[in-house]
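Heads up, one of the protein chains got dropped from this complex, but the rest are sitting where they should.
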Amino acid sequence: MGQAFLDNSLWRNVYCFLAGDSSSCASRDYSAGLLPAGMEWLAFAIAAIIIIGLFVNGVLGGVIVLIWGERRLFGRFQSRTGPNRWGPWGTLTSVADAAKTMFKEDVVPADADKILFNLAPILIAAPALLVFSVIPFGIGTYVADLNVGVLFIMAITSLTTLSVLTAAWSSANRIAILSALRSVALLISYEIPMALAVVGVIMLAGSMSLGDIIVAQGIPFILVQPLGFFVFFMAAMAEMARAPFDLTEAESELAAGYLNDYASMKFGLFFLAEFMAEISTSAIITTLFLSGWRGFEPIPSHFWFGAKLIAVLFVIIWFRMTLPRLRIDQVLKFAWKGLFELTMINIIVTAILIAIWPEPTVRHLWYMAAVNWPVAILSIWLVTKLLGTPAYDRTQPDSNAPEYPVGSEEIPASSAYVVETSAQEGGD
Amino acid sequence: MAIKTQPVTVNLGPQHPSTHGVFRMRVMFDGEEIVDVEPIFGYLHRGSEKLAEERTYTQIVTLTDRMDYVSSMLNNHAYILAVEKLARIEPSPRGVWLRMIASELQRVASHLVATGFLIQDLGALGTPLIYAMRERENILDLFEMICGARITNSYLRPGGVFMDAPAEFWPALDRGLDDIVRTIDELEAYLSGNEIIFSRTKGTAVLSPELLINASITGPMLRASGVDWDLRHRAPYDYYDRVNFERILHTASDNYARYWVRVQEMRESVKIIKQCIEQIEPGPVRPSFDDVPRLIRPPEGDAYVAIEGSKGELGFYLVSDGGISPYRMHVRASSLINLTLLRDMLIGGQFGDLFVTFGSVDLNMGEVDR
Partner (left out) sequence: MIGLGLPRGFIVTLKNFIRPAVTEQYPDRHIGLLGVAKEAGMNPFQFLVKKPADSLKAIAGLATVPVAVEQAARFRGNEFTFFEDRCTACASCAKYCPLGIIEIVSVPGKIDAQEGESYKLDVFDIDIGRCMFCGLCVEACPYDALHMGTSFERSKYARDELIITKEELFDADKRPSSWYRPQFEEKSFDPFKETIDDHYDAGRHERPSDEDLKKKWVDER
């Protein structure tokens, strides 16, 4: 599992197949490319288009499957069957939904800021797709292995809120504005614990590149960094506005929040972006904490990645199905008073451990896990103790408490149910 | 320096996912805080009370089904008691037991709906709601068995019920009661100790018992504030003086207390039904048509009877001029009166609690607007 594997990216393979003689392909066996020398720019463009097409369509296909799978799982959690009418096991349901969405009337409110209103769906879909460029889906299957990959993800995901704010502002709808302001508050609060939660992982791996982080995971970092995983998971749920933090879309309060005025495929793009965010979040969690594509040898790496991704998605859907929503002040309190402290504890403990074992081997990682788990459980217990709502002092009225005037009041005979016995003949 | 903010007026409803029907509120927000609420209703007004003046006494039973459509048996019950009092009809004992069983089943169904939708308003994406609805479905199946309809029952008639329960009803009822208890246990394991629900509902929309009494609010809302007021116990109608049940009380008077009282009342209803099954006696289910004709002509006068509905005191006031239809019918709709304190509950609260409070009142727009 060395540098050679990581260097073996899909894009570079296509590029070198087309333009073999270039210097960047010197270490490879491609003696001559398909294109003549001097046409490296064309090889570059073709390779880029192929890779973009592959990733975008792959992600969109994944979204279609995810929508179906999520609805099936929703059904199972609610002891229903879920959609099963169109196609085998209902797999064509989301295809039918997509067709329906595209043919709906595209309504733009009269008061809307037309340019921004049309721009917002594009603004939200583009960053959601960009995140996938740094995620390694398997050995060699990635677009770019940035040396600041984690930082890139953090930067790109926070763009989502900008487009949410744009959408809400441009549709000139007060409910949408309330939703967007909640979204901004959520982002500002949860970006910090999310970034700090990754610090532990970065310290252990010694790199911000996702490829290096996977290579460093002799054992999955969820075992070494339970606290980091907990905080990152919660913050990620909040970032993509999933239950119990789905305040931006809060169906029972804000109807659909910032999506209120969107119809047709513009709504569809928001919807797609939301599900893309779900997939990318699961992929990031898989990469950072579940050792990405690593697994036993005979089974291919892509399969391992997919299996872990689906497991994380299942947990996210399980959370969404089970938990009620928190209130906005509670959500913010949870971020600043709960998760922030937890990340600080995590960083300090991890720093001490790394000071003891500067170059952690697998055995040292197990030692770290043994230290980290008690710390995690203790600190989470402490935080819940501090933040939790205390129970009632007393729920039953005192037996000797003064009765309210109503307690002794006699019901007037005219309004009590008393049948007078003098049965009278009525009617015909 | 304090940031200067400006209140925003937002119109919520009448088409909104969680207004329990068609209810409209003009809410003024300062940030997330509610400054002012103006409830606007009447979107579901069907003129039931006026229509009743054109119907015979038996035909009005079908109108009462449609007032509070999640507890139609209780509406039937209150109306029939008023007619019996007005026309001085002695009910048949078996009919009385049967209608008590039906009413208590309906109370469980109504409380299940209330609990489910309260948690839905809390944002639980329908999972507890569907668990509650699943159980309500079993109760509606029982209703279909005894009266052929699931929601608009029209089961009760002056003097009892229209027909005896079929033989297969009794084993099904026994099974159904066990299922209900199991579902309540499941809901309690899921919801009662849930920290999120607890932190969302504890201490929100607190009302003092004095205010509740002055506003004439009844039902689980009043009992959640510690006032022991249950018409089944205070002014027993039918044979409620022959069954034992605990009055569920809570002192907190907040949203959680209202939820808790409802859940525990379902258990008490199951107890009442079990006692009814033990005490039911054979016999006719309604007086013969010689005693109570199909076309009732009550003597001149008026009658008001209130029962403990699922949402509070449900009263029917009937005035007769000696004819075949009432001169005037008025319904004391508990939903409408419970709604009157909405402003007191909401103002000063958070936006997120708005619909939770709304759900904890457990109102039904069909009954509010009639």
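By written order: A and B. Residues from 1 in each chain.
Going forward, a contact is a pair of C-beta atoms (placed from the backbone, for glycine too) under 8 Å apart; a residue touches a chain by one contact, two chains touch by 3 or more.
These figures come from a predicted structure and were not determined experimentally.
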Touching residue (missing chain; options B:47, B:193 or B:299): B:193
Residue of B:131, B:317 or B:358 touching the missing chain in the full complex: B:131
Residue among A:17, A:44, A:89 or A:367 touching the omitted chain: A:89
Interface residues of subunit B (partner: the chain not displayed): 55, 58-59, 61-63, 65, 127, 131, 134, 137, 141, 144-149, 152, 154, 162-164, 166-167, 186, 189-198, 294
Residue ranges of subunit A at the interface with the undisplayed chain: 75-81, 84, 87-90, 318, 321-323, 388-389, 391
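Here, only the chains that are shown with their structure count from here on.
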Distance between the centres, which are taken as Cα means, of subunit B and subunit A, whole angstrom: 41
Partner subunit B, residues of subunit A touching it in the complex: 74, 77-80, 174-175, 177-178, 243-244, 246-247, 250-253, 255, 320-330, 384, 388-389, 391-392, 394-397, 403-407, 411, 414-424, 426-428
In the complex, subunit B residues that touch subunit A: 8-10, 12, 16-18, 29, 32, 81, 84-85, 87-91, 119-127, 130-131, 134, 194-200, 202, 209-210, 213, 226-229, 234-238, 249-252, 257, 260, 291-293, 295-299, 304-307, 315, 324, 350-355
